[in-house]
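Input: one structure, supplied below.
Apart from one protein chain that is not included, each protein chain of the complex appears where it belongs.
Chain IDs A and B follow the sequence of writing; residue 1 opens each chain.
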Amino acid sequence: MHSYVSRRRILGALGLAAGAVGGGALTGCSTSRPATRGPVKLRMLTWTSNERHLAVFNRIGAAYLEQHKDKVSEVVFDGVVDGTYLKALTTQIGGGDVPDLAWTFEGMAAQFIDSGVFANLTPTLTAVPDYHVDDLVDGAMDLWRKDGDIYAYPFSNSPLGIYANLDVIKAAKLPSPRDLLASGEWTWDKLMEMAAAIGKQADRAGFQSAADPAKDWNSALGPIWLSWNARPWTADGRTCTFAAPEMVTFLEWFHRQIFVAGAMPQPGQQFDFAAGQVGFRMAQLSMSAGLKDSFEWDFLPMPAGPSGTVPVVGQGAVGVVAQGRNPEIAADFLAYFTNKENSALLAAFFPPPRKSLLAVEALSTAAPALTSAQIQGTVIDQAVKAVTKVGHAKLSELDDPIRAGLDALWHKDADVRRVLETLTAAVQKIIDE
Amino acid sequence: MRSRAARIDAVWGVAMAAPAVLGVTVLGLVPFGFVIWYSLHDWAPLAGRFTWVGGANFVRLLNDDVMWGSLLTTLQFTGMLVVINIGLALVLALLLNQRFRGAVAFRAFFFSPVVVSSVAWVLIWSYLVAANGGINGVLATWGIEGPNWLRDPQWALLTVVVIQVFKGVGMNMVLFLAALQGVPAELKEAARVDGASPARSLVSITLPMITPTILMVIMITTIGSLDVFVPIQVLTQGGPGRSTTVISYLLYQTAFLQQRFGYASAIGVILFLVSLLFAALQWGSRKRWVHDEV
Partner (left out) sequence: MVSHTDGKRHRRNQMLTRAGLYALLAVLAVPFVYPTLWMLVSGFKPIDEIFRVPPTLLPQQWTLDGVSKVFTVTPFARQYFNSLYLSVVITVGTVAVGALAGYAFARIRFPGANFLFLVLISGIMIPGEVTIIPIFRWVSQLHLLDNHLPLIVLQVFGPGCVVSVFIFRQFFLSLPVELEEAARLDGLGRLGIFLRISFPLSGPAIAAVAIMKFLSAFNMYFEPLILLRSPELFPVGLGLTGFQDSYSEPLYNTQIAATALTVVPILVVFLFAQRQFVEGLARTGLKG
C-alpha cells in the first residue's frame, strides 16, 4: 500500500475533473435569446414529435418568416409527448416561460376558454384577408366559440368509428357489419350481440371501447352515452346528471355487456386489436396506421343507440396563449397557419374543419390505409354532423373524482344506481364550490 | 482555547463541506422555501391566478379525506416496500456472498432491472400482471386462479410494491454485498473455531457488523419510496378507487392534472414532513441497534 499518492497524480486527477465539468458546460449549447424590442421568436407547444408533422409545420413557419422578417425572428415548434403535454404546458406557464401558441383537446376547451388561457382570435381572423371564416364547419367550431368570439382553431377533427376485424367476425359465423349498416340494423345492441358471441372464445375480446373505462371514462363512455341521450351534466354544466334515468339506463346496459353478456373484456384483461384478437374496436383514424394486412378489417361509422346515431369527433385545437409575450403577432401567425392553403397542407395528417377540404382526395393522405368508401362514409359524412364528447369548465378538477367514483361500477355485483347517486353528490359538490 | 492548528483545520472542514452544503441549500432548501410561499396562495398557472389565501390550503388539507387516505396508503406502501426490499436484498446478498461458479452472473441478473428505465420496466410488467396476462397464465397451469392484480383493491398496492421492489432491490443487494465482504474474515474464523454454527455466526457476528450499512440503506430506500410515482401513473392512476394514491401521486395529480399549484405545494410540504418523520425515527433509533455508530 502506498503511503502517499504523488502530487502529480493528484493535480492530474483534479485537472481532469475540472476539465470534465467545465467542458460539459461548454458543450451544451443555448438556443434561447434575450428579449429584445425587435423581431420576436414565436414558440408553439405541441404534442407531436413526428418528423413529418414537424416538417410541414416548419415549412409553414419558414414561409411566414419570409413575409414578416421585421416582426418575427424565428418560429419554433416544441413537441412534448402527449402524456406529459398538460404537465409541460402548466409548468412552462407556471415557471414564466410561456409558449406563444399551444394545443389543447376538446375536453379542455371549456376550461381553457373560461379561465382565459386562450386569447380572443376573432379580430385577427376576420381582419386577415382570404381566411374564409365561413368555410369553417359550424359544428366543429362550437366548442371553441364563446359569446360569438373564436378562441381556438380545431385543426384536427378526427371522428370516432368502429374498426371491425372481418376475419374474426366471419369465423364466428356472424353477419358482415357493412351489410347491417346498409340494411339499417347497425345498432349498439346488435354490435354487442355479435361481440358477445366472439367474446366466448378463448383469447378473444368482442368489443373494446376507445379507452379503458377505468382509466379514461370520457374517452371510453363519452362517445357512446350520447346515443342514449345521456350526459353527465346539463349543458350549462351546473347540475350533475349522472343519476338521471338516461345515464342509469346506459350504464346498466354497459355493465351488463361486460359482466353478463361477456361482450367486453373483464376489468384488467388486456387485448390488442392490431394483434387480431378483438372483434370490434372504437377508435379514430390514427389507429389505422398500426394495422397491417394480417387480417381483413373495415372502418365503420358509429352504430345507433336508443336515441339514434350520434357521430362523435375528437378535436385537437391550437390557440394563442393570452399570457404570452406577443399575443398579437402570435394570433397573426395562427391565422396564417390555419388559413385555407396551409389547412390543405395540414390536412395531410389532420382532418380539417373546413368544408372545402372535406373531400376524399384531401384526406386520403391522412389515412393511407383507409379506402375511399371508408373515408367518405366514416370520416367525411360524420365530420359534418359530429358533436364532441362533453367537457366542463372544471373538468380538470372533476376528472379524478369521477374516475374514482365510477371505479365501483367495474365489479360484477355493482349496484349501478347506488354508485351513480353517490357520484352525483360528489360531483355536484365540486361544481358548486 | 483552540489552537491555531485546530482553527485552520476547522476552516478546511467548512471549505470541504461547503460545496455540498451550499448546493443543497441553494438548490434544495431555497426552492422549498418558495414552495412554502406558493402553498399560501391559490395558484392556477393556466388561468394566471395567484392570490394570497394564507393557511386556507392547509385547513382544507386537514379536512380532505382524500389527503388522509393517501397518507395511510403511503404508510402502507412505504412500509411494505422497505420491508420486502431490504429483506430480499439481504437474502440475496447473503446467498451470493459465497464463491461459486456463476455467482457473478447471478449478481448481474439481479442487478439488471436497476439499469432499465422506470417507464420501460413498468410497461413490461403491466402485460405480465394483466388479468389475462403472463403471471395468471402460469398460475392457471397449476390450477390456481390468479387475482386481478391491478384491479382488485386488495392486491393493487402490493402489486405495485412488488414491481417496484424487483426494480430496485439489485442496488441494495450490491451495497449489502460490499458490506458483507468487508466483514473481517478473522472474526468469522474465530467464531467457527469456537464451534459456532453458520447460522449463529451470521446472527451474532456478520449482521451486527453490517448494521451501519443496513441503516443507511433503509433510510435511502424509504426516502426513495416516498418519491415513487411513475409506476402508479402508468399502471393504476391511483386506482382502483383511491387504493394506490400515495402522496407523491396525489401531488402530481393536484399540480398537473387539476392545475392547483398552491394546494399541491401544501401537499408537498406535508410530504416533506412525512419524510422528515421517517428519517428522524430511523436515525434516532440507531443507538439501539446499529453497531459502532459514531
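For the reader, a short list of remarks on this structure follows.
What we mean here is this: a residue touches a chain if its C-beta (ideal position, glycine included) is under 8 Å from a C-beta of that chain, and two chains touch if they have at least 3 such contacts.
None of the values given here were measured: they were computed from a predicted structure.
Shown as candidates are B:L62, B:A190 or B:I220; the residue that touches the absent chain is B:I220.
Looking at B:V83, B:V115 or B:V203, the residue that reaches the missing chain in the full complex is B:V115. Residue-wise, the contact with the chain that is not shown comes from B:R107, picked out of B:H41, B:R107, B:R151 or B:R242. Of the options A:E66, A:D130, A:D203 or A:D236, the residue whose C-beta touches the omitted chain is A:D203.
What chain A contributes to its contact with the hidden chain is residues 2-5, 10, 16-17, 20-21, 23-25, 27-34, 47-53, 76, 78-82, 84, 88, 91-92, 94-97, 203, 269-272, 274-277, 285-287, 289-292, 294, 349. Interface residues of chain B with the unshown chain, by the touch rule above, are 6, 8-14, 16-17, 19-32, 34-35, 38, 92, 95-96, 100, 102, 104, 106-121, 124-125, 127-128, 130, 132-134, 137, 166, 170-171, 174-175, 177-185, 209-210, 212-213, 216, 219-220, 223, 226-227, 248, 251-252, 255, 261, 264-265, 268, 271-272, 275-276, 279, 283, 294.
Basically, only the chains that are shown with their structure count from here on.
Touching chain A in their complex are the following residues of chain B: 43-49, 126-127, 130-133, 148-152, 237-242, 253, 255-261. By the touch rule above, chain A contacts chain B in their complex via residues 86-87, 89-91, 93-94, 111-112, 115-117, 214-215, 265-271, 322-323, 396-397, 399-400, 403-404, 407-408, 410.
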